[in-house]
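First the structure, which I've put down as structure tokens, then a few questions once you've had a look.
Just one protein chain is left out here, and the rest sit where they should.
Coming up: chain A.
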Amino acid sequence: MGNFFKRTTKPKLKDKQTPGAKEKQSSSQSLSSENWETALSKSNDFKKMHYISQKSGRPFTIVFISSLVDDSIINEFILPGLLTGNFDEAADVKKLVPAADVQLSSDPKDIETKLLSGYVMLTVGENTNELVFIAAKKQINRSISPPEVEFSVIGPKEAFVESIDQNLYLIRKRLPIKELVVENLQVGKLSKTHIAILYIDHLVDRTNVQTVVQRIKDIEFDEISDSSYIVQMISDNENSPFPQLLDSERPDRISAVLAEGKVAILVDGSPHALVGPTTLAEFYSSFEDYYLNWLISVFFRLIRFFSVIFSLLVTPVYVAVLSYHYELIPKDLLGTLITSRRVVPFPPILEALILELTIELLREAGARLPTKVGQTIGIVGGIVIGTASVEAGLTSNVLLIIIALAALASFTTPIYRMGNTIRLLRFPFLLMAELWGLVGILIGFAFLLTHLLRLTSLGRPYLEPMYPPRISDFRDAIVRLSFKKQSKRPQFLRTENTTRFSKKKGEQKKDIDE
């Protein structure tokens, strides 16, 4: 490209002349056409170029922000057509530019948003009322990687990434039906985060969708960094340690729950999708359960439920029994306990608190450090501190075993967010055990139970199917029955279409030797 006239205008600093501009900009409300240029031209990546078409001799201007725009699109698709083509006014440009997304507009309000979302603005001649926007967004995406938080041995190995377009692609690919609706919203005064609400029409309960849309629209916040912001903002009870929307990084899981009749929320810039309404039981189902035979997955789920209860209650029970109810321990076992505690100078509660806090320290340190160093810390800390504290007589080795087991059990929770909740809940139980022994633990448990009973997820009961008791929903809650038995969608979702597949076909039984 040689012989055409090219001129780059230097950004004009009009700031001193219009001192009010800055204030107007900071209020970030609708900027007038004059103001957007002033504001943007302060940045060095704002580009405004003037050209003259060779064929018709018409001058035209393109404006864009270089960091958001892909240069090659401008060089290869936009400029050649315009420079060699014949056009008189803005409307003709559509024919010349081979791009899918070319929009005509005469609204100056569009300028700011379009430029900042990666469009190139084109004006022809001196006519600044006719604007053409050509999509030339730079696509820098992380490639799709295997899920790290919700890893599974069997099953697909793709996880969401930070780009909402790619995530939508991953879901659409799995649900290629016209009923899959994607509603777009924008949240955040400064971050202008794109949020997509997904659901399957004629299947989902409309009130769930409306609740989600309404709550997201009501969000007043400046900068949304991740979907976890949204979880906290649209939760039914913000003061609960329990997450009330499921988050998942697995596209297979999201498409499966969409098919169940739930609503999914994708947030641009976040590799975690949200799902609601959800229940407590769902947090203890790993998606791998569906990839295994149902008997095996029932076993695993039961193990997980048992381990939550174990991890939550075992140390408090130790404290309660050793402090108050040693009559409970049979004579033979009492000997073992006495030997292990003979040299320990602390009461059980102090002993337990020290060890629990040590484990929390190790976990936290391991989580903050880079992976390789973290592993070393875990091993060194765990083995060295553990053995040393037993040998020094600060803690009993029985308690060390119990606490290590409890920590291990808490890691079986498939959803990380829920695991954190269990970590926190152990401490109030410890204090209650110290206060009133087993009775205290039960009082604490009653408080927890009440909290869970009162909790809702998008207005649906959180403890379902345990309370309100719905026997039929147990088929995919604490246990997972075979696919044949899953012919109905969960009751609590109140789906418009409750049947997943014809039950008759699923349950047809053959006679012997037929």
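The criterion applied here is as follows: a contact is a pair of C-beta atoms (placed from the backbone, for glycine too) under 8 Å apart; a residue touches a chain by one contact, two chains touch by 3 or more; residues count from 1.
Note that in this section contacts and distances are computed from a predicted model.
A.B. asks: Of the options "Amino acid/amide ABC transporter membrane protein 1, HAAT family", "Molybdopterin-binding protein", "sn-glycerol-3-phosphate transport system permease protein UgpA" or "Spore gernimation protein GerB", which is the UniProt protein name for the chain that has been left out of view?
C.D. replies: The missing chain's protein name, per its UniProt entry, is "Spore gernimation protein GerB".
A.B. asks: Check each of A:328, A:357 or A:408 against the chain that is not shown and name the one that touches it.
C.D. replies: Checking each option in A:328, A:357 or A:408, the one touching the absent chain turns out to be A:328.
A.B. asks: For the chain that's not shown, point to the residue among A:52, A:149 or A:438 touching it.
C.D. replies: Checking the options A:52, A:149 or A:438, the one contacting the hidden chain is A:438.
A.B. asks: Please pick, from A:84, A:127 or A:450, the residue that touches the omitted chain in the full complex.
C.D. replies: Checking the options A:84, A:127 or A:450, the one contacting the hidden chain is A:450.
A.B. asks: Going by the touch rule given at the top, which residues of chain A touch the chain that is not shown?
C.D. replies: 324-325, 327-330, 332-333, 436-439, 441-443, 445-447, 449-450, 453-454, 463, 467-469
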